[in-house]
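Every protein chain except one is present and positioned as in the full complex.
This part shows chain A:
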Amino acid sequence: MGQIEWAMWANEQALASGLILITGGIVATAGRFTQWYFGAYSIVAGVFVCLLEYPRGKRKKGSTMERWGQKYMTAVVKLFGPFTRNYYVRAVLHLLLSVPAGFLLATILGTACLAIASGIYLLAAVRGEQWTPIEPKPRERPQIGGTIKQPPSNPPPRPPAEARKKPSEEEAAAAAGGPSGGPQVNPIPVTDEVV
C-alpha cells in the first residue's frame, strides 16, 4: 500500500461531491424547499468544485490518463500557483465550502461527500503529495533531412597512406575551408602504423 497517491482518489471523490452538490442544489431550488437559498449556494459551490477538480494532476509514477478536454482548465488552475498546488489548501477549502450546504437536507449528502474528500486530501497533503499539471508534450518538429545520413566521406578505393599524406599537406595550406572533392583532408593527422 506504500505507493498509493491518495490525491487521485480524493480528486475523484471531490468531483463526485461537486456533482452531488449541484444535483441537490437544483432539487432544493426547483422544489422551492424551505431555506432553498442554501440550494442556490450549493449549485454555485458545486460548479466551482467541479471546475477546480476537473483537471487531473500528474501521477508521480506512471502515465496519467487525462480527462477529456482538461487542458483548458489545467491552464486556469495552474495560474493560482501554490493555492492549487498545495493539498492542505484544498483540504481546508473543501471543508469550508461544504459547511453551508449542511444546513439543508437536500444538499447534506454533498456536504458529507465533500468533507470526506477534504479528509482524503488532508491525508495526501500529510504524505507530501502535490498537484502537478499535465503538460502537453512539445511536438517534435520533424527535422527536414535530419535522418539523411551523409555517405562515407572517404570511400574506397582509397590511395595508399603515403599518397594520402602529401596532397593533404598541400591542400591544408591551399584550401580555404571545408573538405572539397578529391583526397580527404583529415582534421586529425593520420599516421600509418604499418611498418
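Going forward, a residue touches a chain if its C-beta (ideal position, glycine included) is under 8 Å from a C-beta of that chain, and two chains touch if they have at least 3 such contacts; residues count from 1.
Note that in this section contacts and distances are computed from a predicted model.
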Protein name (UniProt record) of the chain left out of view, among "AP-2 complex subunit alpha", "NADPH oxidase 1", "F-actin cross-linking protein" or "Vacuolar protein sorting-associated protein 45 homolog": "NADPH oxidase 1"
Omitted-chain contact residue, chosen from A:Ile4, A:Ala40 or A:Val126: A:Ile4
Touch criterion as defined above, residue of A:Ile20, A:Met73 or A:Ala125 at the omitted chain: A:Ile20
Residues belonging to chain A that touch the chain removed from view: 1-5, 8-9, 12-13, 15-16, 20, 23-24, 27-28, 31, 33-34, 56, 59, 62, 65, 105-106, 108-109, 112-113, 116, 147
